[in-house]
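The complex appears here minus one protein chain, its other protein chains still in place.
And then chain A:
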């Protein structure tokens, strides 16, 4: 009797297990295999932004629930999303990135992998940026070009840090110049940041310049630059 109960229990266990496994196979959908990759560009060059700050929206019509798929832009201006094949609409979310609002939709037909450049119109861009080290200091010199005059300059910053992720929220030191002190944009601007004690003994650091447009939440950046200290 006892063995019989035991065997029934065993059988039940096996049955349950089998059911669980088989249902897994039946219910699950395949993961999305197509990839939409791209860059946010101005003038053919990627636009650098704060990591984890700026997003694009992807929408797909024709289904019952209309939900956006947020796609975060990496700090070097690239983005990527795994999606199912289909027709999508890509939107530059207003008030989000360091560029002019452009509510035009970009149609995306995704079959397999696709690369896409998303053009934007920044307010300012950097030109001729050079970085150099001094005695316990790191400097950057660059030109600031204003592309759109509908908004004013607020400030420029030089951020330094231990990794390539350098921005207002991730840095070990920064220097700032506010717009009031930058009268002539045709002349190069220099920023110098003193190395904090914690970084002084390192072989190298990363430096990155950023520009803040008045009334726009996010800053636009140059590419992070490795500066050898020794």
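Note that contacts are C-beta pairs under 8 Å (C-beta built on N, C-alpha and C of every residue); 3 or more make two chains touch, one makes a residue touch a chain; residues count from 1.
In this section, contacts and distances are computed from a predicted model.
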For the chain that is missing from this picture, which UniProt protein name fits: "Signal transduction histidine kinase", "RagB/SusD family nutrient uptake outer membrane protein", "Biotin-dependent carboxyltransferase family protein" or "3-isopropylmalate dehydratase small subunit"?
"RagB/SusD family nutrient uptake outer membrane protein"
Given A:30, A:44, A:62 or A:95, the correct residue touching the omitted chain is A:95
The listed residue (A:86, A:168 or A:188) that touches the chain absent from the view is A:168
Determine and list the chain A residues touching the chain excluded from the picture.
52-53, 65-67, 93-96, 151, 168-169, 171, 173-174, 214-217
